[in-house]
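The complex appears here minus one protein chain, its other protein chains still in place.
A, B and C label the chains in the order they appear, each numbered from 1.
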Amino acid sequence: MSDTPPLSLYVPEPEFRPGDKPDFSNVPIPQAGAAMMPPVDVDAGEIRDLAYTIIRVMNREGEAVGPWADMLDDDQLKEGLEDMLRVRAFDVRMTMAQRQGKTSFYMQCLGEEAIACAFSKVLKPGDMNFPTYRQQGLLLSTDYPMVDMINQIYSNAADPLMGRQLPIMYSSKEHGFFTISGNLATQFMQGVGWAMASAIKGDTKIATSWIGEGSTAENDFHAGLVFASTYRAPVVLNIVNNQWAISTFQGIARGGAATFASRGLGFGIPSLRVDGNDYLAVYAVAKWAAERARRGLGPTLIEHVTYRIGAHSTSDDPSAYRAKEESTSWPLGDPVERLKEHLIKRGVWSDAQHHQMKEMLEAQVAEAQKQAEKNGTLHDGPHSSAATMFDDVYKEMPLHLRRQRQEAGF
Amino acid sequence: MSDTPPLSLYVPEPEFRPGDKPDFSNVPIPQAGAAMMPPVDVDAGEIRDLAYTIIRVMNREGEAVGPWADMLDDDQLKEGLEDMLRVRAFDVRMTMAQRQGKTSFYMQCLGEEAIACAFSKVLKPGDMNFPTYRQQGLLLSTDYPMVDMINQIYSNAADPLMGRQLPIMYSSKEHGFFTISGNLATQFMQGVGWAMASAIKGDTKIATSWIGEGSTAENDFHAGLVFASTYRAPVVLNIVNNQWAISTFQGIARGGAATFASRGLGFGIPSLRVDGNDYLAVYAVAKWAAERARRGLGPTLIEHVTYRIGAHSTSDDPSAYRAKEESTSWPLGDPVERLKEHLIKRGVWSDAQHHQMKEMLEAQVAEAQKQAEKNGTLHDGPHSSAATMFDDVYKEMPLHLRRQRQEAGF
Amino acid sequence: MSRMTMIQAIRNAMDTAMGRDDNVVVFGEDVGFFGGVFRCTQGLQEKYGRHRCFDTPISETGIVGAAVGMAAYGIRPCVEIQFADYVYPGYDQIVSEAARIRYRSNNDFTVPMVVRMPTGGGIFGGQTHSQSPEAVFAHVSGIKTVIPSNPYDAKGLLLASIEDDDPVMFLEPKRLYNGPFDGHHDRPVTPWSKHELGEVPDDHYTVPLGKAAIRREGADVTVLVYGTMVHVAETAAQETGVDAEIIDLRTLLPLDMEAIEESIKKTGRCVIVHEATRTCGYGAELAAIVAENCFYHLEAPVIRVTGYDLPYPHAHEWYYFPGPKRVGDALKKVMEAA
Partner (left out) sequence: MSRMTMIQAIRNAMDTAMGRDDNVVVFGEDVGFFGGVFRCTQGLQEKYGRHRCFDTPISETGIVGAAVGMAAYGIRPCVEIQFADYVYPGYDQIVSEAARIRYRSNNDFTVPMVVRMPTGGGIFGGQTHSQSPEAVFAHVSGIKTVIPSNPYDAKGLLLASIEDDDPVMFLEPKRLYNGPFDGHHDRPVTPWSKHELGEVPDDHYTVPLGKAAIRREGADVTVLVYGTMVHVAETAAQETGVDAEIIDLRTLLPLDMEAIEESIKKTGRCVIVHEATRTCGYGAELAAIVAENCFYHLEAPVIRVTGYDLPYPHAHEWYYFPGPKRVGDALKKVMEAA
């Protein structure tokens, strides 16, 4: 052991910054259809490769290929397209509404629509999602009333959450959507706890936990993996790797050379990496994982590889920290375009139909917005009565809060 | 997806409980010498197997075999044996001292001596250990005065920590031993931060972090892996898997089917599993990992496989939760006996020498204890003056503490 | 009725709750087969099965986070943190989640969970087995904080906590586990069997959250106190002869403000006692409430007798602990004040 030269701190940097011309040709994109589909009761150790590859179904020609293909029929695929377009139309309008001063804040999921929209299709009534703020697709692909989402975003008099929560922090037990937290990652562990409760009770419900790739660095990600693996909780653990965490590229959270999915292997959890912009691939992998959970085989970890095209939130401007053309250079394409092309390839879809559907959905969103505005907007009101802000801190209002409410003049 | 039967909660249980006859013949123990030794700049992905095997050097005949052998000469090996015997003698006496009411608490490391004793030999002055409470070997294999350790254990007038800390929570910057925390796992992350500082400053010092297998479930274990991998911190991350966390067997922390070492792979950290009862193997792997850190190649994760023979602490009685003969049935043997046999096999040691060394060390410890007792014991005193308990909360005592000290009559 | 230690009463409360309601589950580090390092859950796994009482990985984040998820599911977790000193890794799940979920979801989801934790010093546990972190819970809107001082209350309050529909932090003064502690560490230990509050009904009953108990009626000074210090205050009153009214708060949040105000209006003097460090401790809130609401009745400054603002030291434990002498001095001082 000879004397060594001075150490220096290595700090990972993204390849491209504003002004650079992004080139992702060095990012290995496995061929569609190439990944095997193991039986659901497989041992994690036998499918380690699936944590390092990308499971893809649609190839560059828009065909669905390989063992993970052929799970959805034409109608289901059209519904998927409609769901994604609805999310996209909703995001556009709500981003605009924030700019117009109708609310304080909004977060879009542009480019990531396939993930939540496809995933929701494998769930059953009674299952529970523990989402982050970028899974509006879980609600917008079900029959949850869009107008209630806007009421929430506007914190208006009809807001189901009484104006208490930041916009987009929806909650709907009935629709299997756990109340969103502003604190990252906490829901990841809670979903595991919820799933354990289902198993404790001998029920058949399963849970899904969601987390961004940046947030995998948080405590609750680790706790979630530990508890899920120890108790074989009936939960699907989803990492949405959209490459960015506000201004921070995924390399800061990922470190080393491994993938986010591979973190599950150290816990003996079957771990899959999937093309998150491929509706068919997400659906197939979700179905596989949900089946494992339902059959009591335990958790599955899924890394959905995608790209955050939009700003982090309406408070953010990504042009300050990433190259302008990154999103268009991104090698996995646009989930909506890709599904559209697949449907056209199948011979059941056309540009005209697509256009018509888009317009129909834009009208649907506009109409919901109109309805919601009847109940008010954040800055102009009306809101729920201010006295209600003292309610529901506890089931029954304790004396000190009764006194404070009185002090406040209510 | 047909309707599925009710779920149920899986709760792992150890194979043996009090009254059972332990049989570990199903635990796979790889052959000594079988594991390869990669170059230190290897990519983690190329040596995944080393996280699932057990690197062993001494075979059942007491011979040192394979690529990890031949790193230590006779004198070094004898020193290692002496260190381990010293630790063992120390533990016996201090456990007894606690029973005699000379202190409130003690923790032994019976069966795990090889790990800290061998590891300390690859460190240089200036390096820093971030230990748990079971690495007394890190001090007892260096020139740290044993009498100061006992003074600390007795919280007496000569206690370098002024009687403030629980017994065995040593601290010695000079001897590269970070102040032990009662809160599990926190030091694991701190060691990474310390190592980052060394890299930031362009120094050549490295850090080691230590954690028990049970404590790998804690937040700081995860944070440590994340930060170490992202910044390629010059740190060696040690997991001491002694099979038990108080009454809880390792399966509760491990879950699934993987190993603790394999948790590093998800971060691209080279991860090795080593026979923690094999002084030669621990030394070799520690040397390899330290070399990586010194050369700026980043962190290494090491799982030391061993067995906690004694009670968790003097407050614990393992007969309530584990089979009596587990420790003697444990397939990796006793680290002291194994090194002794190897030395005999080398032809440089004998039972008589061994016996003599043991007696010498017992006398050494007894003498240190006698010296320490001159400075007092916990219950009989003397202690440092009670007024000193107000010191060092801050560098300078703020007004409110000055007032409180006065209130206390000092 | 049985004679019970506080450990037995706590165990009995969980047993009672688990027997009455399948939804009650118990978990934490070492609580399963072994029954907990203080043996509070002993026998529960054997009786109710591994899926209702089990060991967890050493992750307070995970323990509390799992409990939150389970409670949202609709079951009632009663979890153990091995020492209150180790609750901090779970603090985010308590503050940001358990405490907020009812409010932020407008009752869509609720968190009926209990987090039990041994608290307080006096066992030579050093700085990480002696802490009293009640103030960092009491400051958090949306959770309740309970600290019993005897076996009878421990059972009744724990049952009330488990049945409560909001999250409850349940702090168990470990120095009281095996007997009431008068604060004289050098005297023989008295067992609960010699104390009237060691008599505990075998059946189900509750002690309501938010109701204080007057442990000693008195005319001269009101002592606001909870947990271990209730007994120390009793000793101090006895030893000084000061006619103190000793109020055992039992629940810190919700607080029985009416009982406090009523007593102070009677006595005109107030001493506040806790083992936790002083600055921003729960005693500060009590002093503030008294100063705000009873000002015109006060005849002397409020005095706080507390742990000093430093880590709980090992060797000097009994200099640190606010024993009967310190409490007694405060009683005398508050009586001397004009």
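The working rule: a residue touches a chain if its C-beta (ideal position, glycine included) is under 8 Å from a C-beta of that chain, and two chains touch if they have at least 3 such contacts.
Computed from a predicted model, the values in this text were never measured in an experiment.
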Omitted chain - touching chains that are shown: A, B, C
Omitted-chain contact residue, chosen from B:A197, B:A257, B:A320 or B:V348: B:A197
Touching the absent chain when the full complex is considered, from C:T56, C:Q82, C:Q127 or C:S149: C:Q127
Selected residue (touches chain absent from view) among A:S247, A:S329 or A:Q353: A:S247
Touch criterion as defined above, residue of A:N219, A:N241, A:T300 or A:Q369 at the omitted chain: A:N219
Subunit A residues touching the omitted chain (full complex): 8-9, 11, 13, 17, 104-105, 155-156, 159, 162-167, 169, 181-185, 214-215, 217-219, 245-248, 252-253, 255, 315-316, 320-321, 378, 383-384, 386, 389-390, 393, 400-401, 404-405, 408
Subunit B, residues in touch with the chain not shown (by the definition above): 128, 130, 160-162, 164-165, 169, 171-173, 178-179, 181-183, 186, 189-201, 207, 219-220, 222-224, 226-227, 230, 392-395, 398-400
In subunit C, positions touching the absent partner: 61, 85, 88-89, 91-92, 95-96, 99-100, 103-104, 127-128, 135-136, 138-142, 253, 277, 279-285, 287-288, 290-293, 295-296, 298, 300-304, 309-311
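Rule of thumb we're sticking to: only the chains that are shown with their structure count from here on.
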Geometric centre distance via CA averages, subunit C-subunit A, whole Å: 41
Subunit B, residues touching no fewer than two other chains: 8-9, 11, 217, 219, 252-253, 255
Set of subunit C residues in contact with two or more other chains: 51, 56-57, 59, 61-62, 89
